[in-house]
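All protein chains of the complex are present and in place, except for one that has been dropped.
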Amino acid sequence: MRSVSGENLVQLLTPEGTRVAGPYGEWVADIDGARLQGLYEDMVVVRRVDQEATALQRQGELALWPPLLGQEAAQIGSGRALRKDDFVFSSYRENGVAYCRGVDYTDMIRVWRGNAPSGWDPYEINMATPQVIIGAQTLHATGYAMATKLDGADSVAVAYFGDGATSQGDVNEAMVFAASFQAPVVFFCQNNQWAISEPVTLQAQRDIADRAPGFGIPSVRVDGNDVLACMAVTREALERARSGGGPSFIEAVTYRMGPHTTADDPTRYRDPNELEDWKGRDPIDRLANLLEAEGLLTADFTDRVNAKADEVAAQLRHGCVTLPEPGELDVFNNVYTTPHSVLERQRDHYTRYLASFEAAGGGAR
Amino acid sequence: MRSVSGENLVQLLTPEGTRVAGPYGEWVADIDGARLQGLYEDMVVVRRVDQEATALQRQGELALWPPLLGQEAAQIGSGRALRKDDFVFSSYRENGVAYCRGVDYTDMIRVWRGNAPSGWDPYEINMATPQVIIGAQTLHATGYAMATKLDGADSVAVAYFGDGATSQGDVNEAMVFAASFQAPVVFFCQNNQWAISEPVTLQAQRDIADRAPGFGIPSVRVDGNDVLACMAVTREALERARSGGGPSFIEAVTYRMGPHTTADDPTRYRDPNELEDWKGRDPIDRLANLLEAEGLLTADFTDRVNAKADEVAAQLRHGCVTLPEPGELDVFNNVYTTPHSVLERQRDHYTRYLASFEAAGGGAR
Amino acid sequence: MSTITFGRAINTGLRKAMEHDSKVVLIGEDIGKLGGVFRITDELQKDFGAHRVIDAPLAESAILGTAVGMAYRGYRPVCEIQFDGFIYPAFNQIVSQVAKLHYRTQGRVKMPLTIRVPFGGGIGAAEHHSESPEAYFTHTSGLRVISVSNPQDAFTMIQQAIACDDPVLFFEPKRRYHVKGEVDEEVDLGSFSLEQARVEIPGEDVTLVAYGALVQVAKDAALAAREEGISVEVIDLRSLSPLDFATLEASVRKTGRLVITHEAAMTGGLGAEVAASITERCFYHLEHAPVRVTGFDIPYPPAKMEHHHLPDLDRMLDGVDRVLGRTNSLSGLEGN
Partner (left out) sequence: MSTITFGRAINTGLRKAMEHDSKVVLIGEDIGKLGGVFRITDELQKDFGAHRVIDAPLAESAILGTAVGMAYRGYRPVCEIQFDGFIYPAFNQIVSQVAKLHYRTQGRVKMPLTIRVPFGGGIGAAEHHSESPEAYFTHTSGLRVISVSNPQDAFTMIQQAIACDDPVLFFEPKRRYHVKGEVDEEVDLGSFSLEQARVEIPGEDVTLVAYGALVQVAKDAALAAREEGISVEVIDLRSLSPLDFATLEASVRKTGRLVITHEAAMTGGLGAEVAASITERCFYHLEHAPVRVTGFDIPYPPAKMEHHHLPDLDRMLDGVDRVLGRTNSLSGLEGN
């Protein structure tokens, strides 16, 4: 049966905040006090961003928001392990990863405000825009990695997806292709225990990490609420990929502390005790405990972090509420790269149609 | 790396024809001399059927034929392990299994002669008609097994598929569902080393049997040219399913000695030495050696077997060449269970169209 | 008679079907405890058990594929696809298996599946949550395709669909789920066939054909047109495949003018089939070429732009003007 702790779970930071040694410890030996503070700041900021976006949704400024609450360590730990020239293919919940990639905050919410089909330029931050069809992006990452290998480059493609996604054919096919072509891709599964209302026990009868080895892909199960461990296993997987060792699979065991999206009501399907339980494993508290123990959680530092978080949240809000409305004919843009006779005609007709109201004195009849 | 022999391969009959003990031996303890002769007869007959069908294709009587040459032990060993009320979902190459189910020989070739979209009544022999979309039938078997469980019945669904099929999303999804619902289904993979021109090394970087455990499904790798071992592992898997133990996965390591289909030319892509190599592991020779050693391969017996094979082949040929041509309007049958206004009209128009030639004195213009 | 929402009407219809036939099982994502993301299966798992209301792992191909297997064994699975845009992973099983198995087995195996699909836009949703994939299925031989527009039909036709021995794609206009209407739960399921369209509003000048969420918009447009002295007959197709040409032809022979509307892209949408078939069947009754008022040939746009894409009352009225040769947005253009 699956567990959320146990021997096979890589952990470098106990829930109490003690840094422990372990086979993966060497991968984060360079993470000194200042860098720990940096990771703490990242996690606080993305949680603040998440809260602000959730508030914006509640206030009617966003149509929907998929909170990452509880998954900060998995996303920051892995996200901060990446090199700039690595390329991320994610699902909809990886705003923490996008933050690590340097996304413009306004770009985070364009989709959720309903203004645009995507937020950012994938090539600017080397991260594809969110992909909603569950599992499909794992194949894109694999193909990208195959192309990287063709190019002889040493950058790595990273696919993010959830526990639910592992049931999809596409994710399994991605493992087949990644293994066959020894593609430099890292499969990063955030097992947050739930796929909307479905517990992971419905999707998998064994640890999710147990699946990859059968495809010939080494895997590791990591405490997803331990930012150091997440960083360590990701670094190891990236290094394997860079040095020609092929794909890796990481299961980060974490918890979706919020609803699936702001449209969801988890009280219908999950035991509140479970949430309480996981609060004791909060990824930010855990790092705070370590910083505290090391005398690094000074008031000065936390003030700075909170100020930064507020500042980012304010930028997000400002970007959101001042986003210009899309133009009337924008729906016709970017369907094709080159003019398309039938679509041009539809655009033309619709332009005339809109003009007919103005001709008639404006407004619909 | 994958191997075609080795420790993890269940074998109860060596290539030289020595019956050996093994952990699975108990499952075929009842297979005495007479029953061994029965299995031998089955294998000789289905090989003869296969040859006859291949000949019919060469003579233009069949449009296509997918030979099973070399896979007789895998099909007969597993097929003879089944109970009448078990239900088989197969692909196109399982004519040996169909034989075990009691198929009418003419029904075997209706499809390949181009006369009908399928051969037999699935409910008569408890075997679905061949399914060509690679992997899709594994989900049908799983669903059937889920339904069996709902019914409280103790029959088992068996899915047959090839090594190539394991790359398809559907096959992996079938394992997810089978495991989640603990469905009484047996996944029987005939790893015949090839998917048309693609070697199994392209599809899988580990033994195929290694994949199922990650899904929570016990698996076994069996010498697919050993009819006793194939029967033993299938019996064990069936028993597990019947007694509520859920799904199992069997990889039968065998070899496609012929072309993919009669339309294929394997000399374009495979080393002739490989075939020579496998001839040394011929499944029929192997059992013949055992029978010989036990004094059971008498001329009397082999005469009887050959006569039976000839008789079946003759029936097959007769059934084939005397198959009535389909009727002119048969294309419209069985699209729907109940009359469908648009299709009825098309049938009506086509009837008039055909009649217009007769009105005009017959024949096309 | 009770007044209930569209969503509740389907829920009640499903419940009746399950009570009536123990072989009816539901399978889909989140349909158990959650009752589905739209709550259409609310309480059904509690009342019928997890073996008849099956929360499936997250894989649409497997939902359909296992449903095929259950049908092989005499069950009548009702599959829920969570949103229109998530039906594509199951396309292979639907097109190559569900649609073809009765034919393949020469009538021996029946595939009485019902595939419920909340479809269409107008709810301000994200990508893949507002699509209208129905034309892919109306072009697929072996399937029947239904779309309902009101609580009564939803209640009646979901039961008819489940009772039908052919596979049925059942498209539910999700933006109507919360709309209330009267439902007669004692309705005779045999009182009309699964192939029958309905004249919603009789009229003389123009036939306006709609289905799903656009039926209400079409009715509103007909009322607006009436104020301008134009009598519009509104037809709710209900059966998208096969089309009920008896009803359509009778209407167009009377009006001589046809407008057809849908949210799906124009090219290759259902409007093309209706227009082509009606032209074939009623050419000499037509006063004007049939007019299509549809979504554009674009991927479904972001929420803030969807009102441009979706046919609304004004666009339908413009279509009516066009088919009547009255001044309209394209006046002056040849062969518009």
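Observations on the structure shown:
We call the chains A, B and C, going by the order they appear; numbering starts again at 1 in every chain.
By definition in this document, a residue touches a chain if its C-beta (ideal position, glycine included) is under 8 Å from a C-beta of that chain, and two chains touch if they have at least 3 such contacts.
Treat the numbers as computed from the prediction; the structure is a model and nothing was measured.
Note on the undisplayed chain: of the listed residues A:N273, A:T322 or A:T337, the one touching it is A:T337.
Touching the chain that is not shown, out of C:Y103, C:F119, C:F155 or C:F170: C:Y103 (per the contact rule at the top).
Counting the whole complex, the residues of subunit A in touch with the unshown chain are 87, 89, 116-118, 121-123, 128-129, 131, 133, 136, 138-148, 150-151, 157, 169-170, 173-174, 176-177, 180-181, 333-338, 340-343. Taking the complete complex into account, residues 85, 88-89, 91-92, 95-96, 99-100, 103-104, 127-128, 135-136, 138-142, 241-243, 249, 264-265, 267-273, 275-277, 279-284, 286, 288-292, 296-299, 335-336 of subunit C touch the chain not shown.
Looking at subunit B, the residues touching the absent chain are 63-64, 92, 111-117, 132-134, 164-165, 167-170, 195-198, 202-203, 263, 268-269, 325-326, 328-332, 335, 340, 342-343, 346-347, 349-350, 352-353, 355-357, 364-365.
Just so it is clear, only the chains that are shown with their structure count from here on.
If you average the Cα atoms of subunit A and of subunit C, the two centres end up 36 Å apart. Each chain gets one centre point, the mean of its Cα atoms, and the points for subunit B and subunit C are 41 Å apart.
Under the contact definition stated at the top, the residues of subunit C that touch 2 or more other chains are 57, 59, 61-62. Contacts with at least two other chains are made by residues 169-170, 173, 176, 180 of subunit B.
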